[in-house]
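Omission of a single protein chain aside, the complex is shown with its protein chains in their original locations.
Showing chain A:
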Amino acid sequence: MTVAAGIGYALIALGPALSIFVSVIARKPFLVLTVLSSTLFWLVSLIVLSGAWRWFLPVKSTASWPYVVLLVTSVGFQEVVRLVFWKLYKKLEEMLDAFADRTSKPRLFLTDKLLIALAGGLGHGVAHAIFFCLSLLTPAFGRATYYVERCSNMPFFLISAIISLGFSIIHTFSMVIAFNGYAEGRKSDQIFVPVIHIIAAIMTLINLVPSGCVVGVPLLGFSTAVTLQYCWVMVLRRLRDNHGRQTNN
């Protein structure tokens, strides 16, 4: 395993995020800034979480309930952070609209709002992939690889890259769903996001069982696919509504 392997793992985890960034985000400087600030936001939330959990780690007992508590509190905290992020975004949107009025440009389009939500989600997803996968990849660039005992079918780096891929997609698009849900006030969207997040996190619990990753990772992939499908349907509906309204006017 050499540099090629390391780059390959990194691309597995970050490939989709990278292509979204290059094709959509990088064209608009404002979205780049949104990605950066959302990444910072996620990092701060992770630091707070790890500060809180620092004193209980590493878990000594073999029981899995401490892990359940850890996952549930972490996901709960991150959903709270998402709400805070939404509040900040609301403020920003008002500022942008005011700015647009001042410079006599049109206010934010629906697509702009969706793009900002996508950038915010991408920041979260990228941060996840970076801190949970990429930062552990350094040894993969060397000559050796690493297997964890519980999941000896694949190298550790490959599994963590695949899991990160799932989570970065979930984070990216659940932010779109959540922002849209908040904006429209649709309860189903608002509830869907934490639920899919906690389900995905619990899927990783299966990895604690010996050879559990054979089951857990595909299930995680499935919940990723569900998120993508949900987001697609929702965005399509909004765009159609929006289009219909414009033509009616």
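In this text, a contact is a pair of C-beta atoms (placed from the backbone, for glycine too) under 8 Å apart; a residue touches a chain by one contact, two chains touch by 3 or more; residues count from 1.
Here is the rule we use: contacts and distances are computed from a predicted model.
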item: Protein name, per the UniProt record, of whichever chain is missing from view ("S-adenosyl-L-methionine-dependent methyltransferase", "RING-type domain-containing protein", "Transcription initiation factor IIA subunit 2" or "Presenilin"); value: "Presenilin"
item: Among A:18, A:43 or A:88, the residue in touch with the chain that has been omitted; value: A:43
item: Per the touch definition above, residue among A:115, A:183 or A:235 touching the missing chain; value: A:115
item: Residue in contact with the excluded chain [from A:18, A:88 or A:208]; value: A:208
item: For chain A, residues in touch with the removed chain; value: 28-33, 36-37, 39-40, 43, 46-47, 49-51, 53-54, 57-59, 67, 70-71, 74-75, 78, 96, 99-100, 103, 105-109, 112, 115-116, 128, 130-138, 148, 150-151, 156, 159-160, 163-164, 167, 197, 200-201, 204-205, 207-208, 213, 216
